[in-house]
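Only a part of the assembly is drawn; its chains keep their places, and the rest are absent.
Order as written gives the chain letters A and B; numbering starts at 1 within each chain.
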């Protein structure tokens, strides 16, 4: 079970890596650095407080596959096998159904 | 049917590519990087919440051809044949009728 408990409107995402390699193993440089990231939601925060101090509930749920702005997440590595991404719910643009 | 469900005021757009190639296949560099993008709306989000927590309804509809700020969208590729753009409704400047 994941040991990261996100605060406010942060979510923990397990990245779905899009391979930039060809079958023969050559690295193909990404043509467009505006390409969105994709990942699976592993944990969600309790929600952020608005300017009136009221809790804004989260829209996302654990288990959803989400599309997010590529450079939004920060990487966190708890161990060699525990590599996650942390980002705000507001950086998620869409859900893959 | 499209599998992307946009959040808030995001929309999914299928780009209409403007060819920068001549008939003989030469690449012509874009003279003006302020040239707007064009695309067809495939899906729209439910709308964003304003500062009072009220839903702001969307103006756009699925099927419209829209003109948007060129560098506003993020590209998302679900598979080799499913390449879309995600952008906010507020980055759409006009509808082509």
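Everything that follows uses one rule, which is that a residue touches a chain if its C-beta (ideal position, glycine included) is under 8 Å from a C-beta of that chain, and two chains touch if they have at least 3 such contacts.
Note that the structure is a prediction, hence the values are computed from the model and not measured.
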Request  = Count all the copies in this homomeric complex, not only the 2 that are shown.
outcome  = 7
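Just so it is clear, only the chains that are shown with their structure count from here on.
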Request  = Using only the C-alpha atoms, find the rotation that maps chain A onto chain B and quote its angle between 0 and 180 degrees, to the nearest 5.
outcome  = 50
Note = The residues of chain B that touch chain A in their complex are 3-8, 10, 12, 45, 49, 51, 53, 71, 73-78, 86
Ask   = Can you name the residues of chain A that touch chain B in the complex?
value = 18, 32, 34-36, 38, 50-51, 56, 59, 67, 69-70, 90, 92-97
